[in-house]
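Below you will find the structure I want to go over with you.
Every protein chain of the complex appears in place save one, which is left out.
Going in written order, the chains are labelled A, B and C, and every chain counts its residues from 1.
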């Protein structure tokens, strides 16, 4: 139960892994994207993807680790693309 | 009859007028393209076209007035183009 | 103006529909790009995932750029498996005159390759293999690699 209790000032965000990453979405407590990064770094399977993934918050690409997050935000990891 | 008798060294060439010029082909006696030019200059109706026409001899564009001509050569006048 | 289809595109049908749409609107130039799956490296098919919300946003930004130049863009893309010698991608530009159409088709297709959120897989013996080597990183990639 404790994992669903947020710390003060933290938001519960959903992290989703697009395309070939092939991992189920997870819920993460975070104030900013930096907090999300800290959590994902701990996952050995994800580490290799972090180097090459772009990041979108609520379907907008972001480039700042200090991007603030609020409850219900959706963080998406986008691996290298190749359409056509 | 006399116009079909060639002078020594001269060739009988056919001059054709493409696209919008709308003039029947003519036969001209000429050693070089310069001779053709002299004949065509005399035609008031053609004078305005000469300024803007390119010239092909036997379906190859030429850019030299001293291009030599031989019997049966075909000289074509090509007005400005606009395909498509 | 962005169409997404499961499996290979019915190229002739899409082309004809687009063409008739543009003809009635008095566009003088209509350019289409068709991307077809080549038989190479022993693949049976290519396969695609795409992220539709971001793809639509990317496309709409391009549509606005095109409109500023009096032109209109259209695009169709496959999701899932697309067998060799069939097509997975079509793009089109309509414009009053040729110049804008020729410029836009190039800019649009190149940016598509670099920035459209689509992932490609080779299909060999029924297995989907991510085409990492042919893929390009999006802007800001590596942001979360705070360890690196």
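FYI, a contact is a pair of C-beta atoms (placed from the backbone, for glycine too) under 8 Å apart; a residue touches a chain by one contact, two chains touch by 3 or more.
This one's a predicted model, so the numbers in the text were calculated from it and none came from an experiment.
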Original post:
Thinking of the complex as a whole, which visible chains are touched by the chain that is not shown?
Top reply: B, C
Subject >> Touching residue (missing chain; options C:4, C:34 or C:131) >> reply: C:34
**OP:** Pick out which of C:55, C:105, C:118 or C:144 touches the chain that's been left out of the picture.
**Re:** C:105
Original post:
Taking the full complex into account, what residues of subunit C touch the chain not shown?
Top reply: 11-12, 15-16, 19, 22-24, 26-40, 85-87, 96, 98, 101-102, 105-106, 109-110, 113
Original post:
Which subunit B residues touch the hidden chain?
Top reply: 18-20, 33-34, 36-38, 40-41, 47, 50-56, 59-63, 65, 76-84
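Methods note: only the chains that are shown with their structure count from here on.
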Subject >> subunit A and subunit C: spacing of chain centres that average the CA atoms, whole Å >> reply: 27
Original post:
Between subunit A and subunit B, what's the gap in Å when you average each chain's C-alpha atoms?
Top reply: 76
Original post:
Quick one: subunit B and subunit C, Cα centre-to-centre, how many Å?
Top reply: 52
